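Apart from one protein chain that is not included, each protein chain of the complex appears where it belongs.
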Amino acid sequence: MPGEGAGRGLAAADKYYQDYGCRARELKGQGKRIMGYLCALAPLEMLTAAGFMPFRIKGDVNEPITKADVEMETIVCPFVRSCFDMSLKGKYEFLDGIVIPHACDSICRTYDVWKYTLNLPYFHLINMPHASDDPSLNFYKALLNTFRTSLSKFAGKEISDQSLTQAIQLYNQNRAKVRELYELRKASPPLISGAEVTKLLVAAMGIPVEEASELIGSVIEEVKQRGSVLAQKSARIMVVGAQIDNVAFIDLIEDSGAWMVADDLCPGARELFPYVDATDDPIDGIAERYLRKVYCGRTCRERKGSYQEYTEERFGHIGRSIREFSVDGVVLYIYKYCDPFGFDVPATKSYIESMGTPVLYLEDEYSMSTIGRLRTRIQAFLELIGSK
Amino acid sequence: MTEEKKPEKRRTATEAASRIGSMSKALISDALRAKEEGKPVAYTFIFCGYDEIIRAMDIVPAWTESYAGILGVKRDAQRFLERAESENLSRSLCTYALCGLGFDNWREELGEMPPNPPWGGQARPNVMLSSGQMICDPRYKWYQAAQHYMPDVPVYVGGLPWPPYEEDYDYREVEGYYVKYIVEELRGLIEFLERHIGKKMDWDRLSELVDLSDRTWNIISEAYDLRMAVPCPMGTGDAMNTMVPMVFMMGTQEAYNFFKDLYDELKYKIDNKIGVVPDEKYRLMWGGGLPSWFALGDFNYFNSKGAVFPVETTYRLLEPVYKLDLPKVSDPLEHLAWRWVKYWTYRYDKAKKRPGSHPDIEHLIEYIEDYKIDGVVMHEAFSCRSWHPGLIWQLNHLKKVYGDIPSLILESDIVDISSYNEADTRARIDAFIDTLEAVKSRGR
Amino acid sequence: MGEYLAGVDIGSTMTKVVIMNQAMLASVIGPTGPEHRKLANRVMEEALAKANLSFDDITYVVATGYGRINVPFADKQITEISCHARGVGYLLPEVRTVIDIGGQDCKGIKLSNGRAVDFVMNDKCAAGTGRFLEVTAEGLGVKLDDMGRLSLTAKNVAGISNTCTVFAEREVVAKLSDGVPLPDIIAGLHEAIATRIYGMVGRLKIEREVALTGGGAKNIGLVKALEAKLGYSVLVPPEPLLTGAIGAALLGKDIAKQAAENGIPLLRSELRLQEATFFT
Partner (left out) sequence: MVYVAGIDIGSAFSKAVVIAKNEIISYHVIPSGGNYKLTAGEVAGEALTKANLSFEDIDYTVATGYGASNVPFSNQVVTDISCQSRGIFYLFPSARTVIDIGGQFTKVFKVDDRGKATAFLLSEKCAAGSGRFLQVIARVLQIDLEDIGELSLRSQSRVDFNTGCAVFAESEAISRVAEGASKEDILAGLHSALAAKIQTMVERIGIEPDYALVGGGAKDIGLVKSIEERLGSGLLVPEEPQIVAALGAALIAEEKAASIEILH
């Protein structure tokens, strides 16, 4: 039954965050099959409908990358390298397989390294297109159906439209919960800290979706009950970037006298806000969502009209968050070797600045070793906002 | 940064390769002249799959990777890389793209070419033809970023993927919808061009050019296969020149003729036992990675040690068309799509035959055997995540499924010379030659 | 009136203290060692002695720089970005862009009426910082202070390809052994570091006037190399090492003034000056 084993509230979130994977390990013990995945573009509805518990593979900023360097070049995105390193070090021994969407070069171009180095019974690359016009959408649907066939063969059970529709409902409920959670950040001071939110969202990546929804729900209750306990701080910060699955960087911001109140991140608003529409063929709704509703730099939106309209189309969601969450400054936090987000920096930065919101662009390496070095930048940025 | 001393004029083994300098210069000036004459110019990428279409519509391609590479060869890339860095573009990104964006940003700011641009500079495009295919992310991010400096220039993004190699299904089960998708994207490209260039596609001409490029694929394969000969008549150093007509002039008669000449020249060299090096000691394969354009002289250094490169996997993204068993189709776009998919899946069946193997590994094994290879050299260019992730794995896996073979991975970049040190690189080459000798002498 | 402000700037290689009222009364510069706290106290005492003041005469103390958290007696910590901005704005009001070349980092700061409005910073890699020159000077067996002067006599600048400081060191030693004249090599080093700095600070869209501060500003060869990149000459404050500490003192003054105006008491650190080391 849903929620079984999942504790409640911030304490449970913290437990699942600290001991990431413990719930998956537990369920594996009870005979549940666990399917690992990399990146927010893996169609979770499909995994769930096939009877797997989807498990998001994460890295660890505290763990120096060693084993990965034996098989993988260091010119690959450090986040991907860390994920691979953790997998090689047996952190996710409970996985029955890994599903990898063609997100970016660092993921797609290392697919064979993952597949042939980790001995797992199942691997599948979803060769998602970078273009998003109608032919691309139809192609993507075909890919999803290939995946559907392949996965049901491995699951030994057919993936029915009905089970997909149920899964879609589960995830949409989860997404609604996340939106509700973000409402708590709009107050000033926010009712929940950025670090608390990130811990919760990371915890949610490692447990079944029903439990995740319940966990988020219980945190919402708890936070509403405790009321406004957070101190007033000098600035409300939004973090924009690829993937942040640890709180080290967010603690840095919040220890420097600001709150992180909004994001365009994975896990975060970019990945968790968009719903799947109910469609006759559930694949249509799923395809539409992952290709067109998740605003990731790896997906090339069609340019219709002027460049300005195009920029609005690409970054408008960031602008809306800045207004809705009354953001004072944006930290643009990009990893080294990240092609999809790295090339967007000039356009993203000038779009946000055109709204009169200051931007701090940081290039980082997914390692605790750099956190100390970022402190002065963050503090100076806050002083700069304060003196405005 | 002060540029390194200009490299010594590199010696080419073939007469054909020595013609390349002027040919690539012509490509740059063609685009510049086209601008003056008001002809349409398109930014685009090598192996974009658009060649025949662009040529058939008399659009002059400006190969942005090519120009960045030329800046590399001329050791004049740093100022453009710095320009890009000043634009908040990370130095860890594709340095071809950084050079190009640095150049665009500079040209757009001045309203004219940046100060003394090599070979007259990169012409401002009328359209930019991105590619959402699988080769690399910069192929759709680069021109998207370039719009930041040229907001008025329309961009087309077409997808040209190919089926990944998987055990859980056969590529034949999916190739149908891959081809269908590619055809739609190529048709989309033509509509886009007709709309923005205001010129209709001449379909008969397109068919002719597709047929011409088929024949060019064949003649290139036949010419390159001649390099199996001992002594080897042409090395990878030269192939890094002869790639120019292969990737920048596909679908032109000139390219076909060039490789016909190369074929004849290699035949002559073989008949007269003329090798790249007089006393051929080691036959090496360039098994992966783009070259450091500013350090092609290193190939001569290998030669000076009695080592030749009869074959490379880089810039040989083609096979004889008659080997690809393409279905007979009348639509030239459909033919292009099939050729693309069948090329990328060419070694899939072969891979399934050898336990635990993989098409990339089969590719290496095939060349090792056909070209009697003693060792594999690769280059890990830090800024490119297209060809360079997976090299270590390929070597490890090759040794696992096939057997041990001496290997060397050089580390530098395609155009960023600050990652290169000649003394250290050549020290590595010397050490590698020693290991080759040690392994060879065991065999004897 | 006798309002005395102190600014303490603990950089990665140098520690600076200034005491001001209307003007600067005393300043001390000393090398930063491992024992920041001990050092901060010592240098502060020295400055007080120079100004014939006791610690109790000081109205407010602001600490800045990479070791700012290790100044127990400071009333407030402010980043070197804000302090340099304030300091340069005070010393050279016409300046719009500050380039600070420290021992282990390099900053670019954009100014608008005496305040930082944007900045960039490098401390990921030693290339482009003072350490680059220190290390290579060692390799060349040249005193750091002589580097600038020597480079000016270069005939043709040697290309230094390695950006990694450590490898650059071995590269220059090799060049030296190959008989490349010392001045040419040093000029090459300045060229290399100026290039790194220009590329990074360029992100700010450099505007005139440009001021150069930090240890790097004392290196005439580096100054010339940067001016060549910029295409115009830069301003260098009389004591380029002190701008951070001066800015810190001035920001302290602003804080004191603000408090006085709002009639609220000035919040001060509990800790007074005493011999504290990291061992205790």
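Letters A, B and C mark the chains as written, and numbering starts fresh at 1 in each.
To be clear about the criterion, contacts are C-beta pairs under 8 Å (C-beta built on N, C-alpha and C of every residue); 3 or more make two chains touch, one makes a residue touch a chain.
Keep in mind that this is a model prediction, so the values were computed, not measured.
Just so you know, the chain we are not showing touches A, B, C across the whole complex.
When the whole complex is considered, the residue among C:Val135, C:Ile206 or C:Val236 that touches the unshown chain is C:Val135. Note that of B:Glu15, B:Asp204, B:Asp370 or B:Asp430, the residue touching the chain absent from this view is B:Asp430.
From the options A:Ala11, A:Val70, A:Ala187 or A:Val229, the residue with contact to the chain not on display is A:Val70. The omitted chain makes contact with just one of the residues C:Ser82, C:Thr165 or C:Thr195: C:Thr165. By the touch definition given at the top, chain B reaches the unshown chain through residues 392, 406-407, 411-412, 419, 421, 423-424, 427-428, 430-432, 434-435, 437-439, 441-442.
The set of chain A residues touching the chain not shown comprises 64, 66-67, 69-70, 74, 365, 367-370, 372. Chain C residues in contact with the hidden partner, per the touch definition given at the top, are 12, 32-37, 66-67, 70, 104, 123-126, 131, 135, 139-141, 164-167, 170, 173-174, 176-178, 278-279.
Going forward, only the chains that are shown with their structure count from here on.
Should one ask which of A-B and B-C has more C-beta pairs in contact, the pair is A-B. For the pair chain A and chain B, the distance between C-alpha centroids works out to 35 Å. Distance from the chain B centre to the chain C centre is 47 Å, each centre being the mean of its Cα atoms. Chain contacts: chain C has no residue touching two or more partner chains. In chain A, 363 are the positions where the chain touches two or more neighbouring chains simultaneously. Against chain A, in their complex, chain B makes its touches with residues 87-90, 92-94, 97, 130, 132, 134, 136-138, 140-142, 144-145, 147-148, 151-152, 154-155, 157-159, 161, 163-166, 168-169, 173-174, 177-178, 180-181, 184-185, 188, 356, 358, 360, 380-386, 388-393, 396-397. Of all residues in chain C, only 66, 78-82, 115-119, 121, 123-124 touch chain A in the complex they form. Residues 157-163, 167, 171, 174, 188, 191-192, 195-196, 198-200, 202-203, 205 of chain C are the ones that touch chain B when the two sit in their complex.
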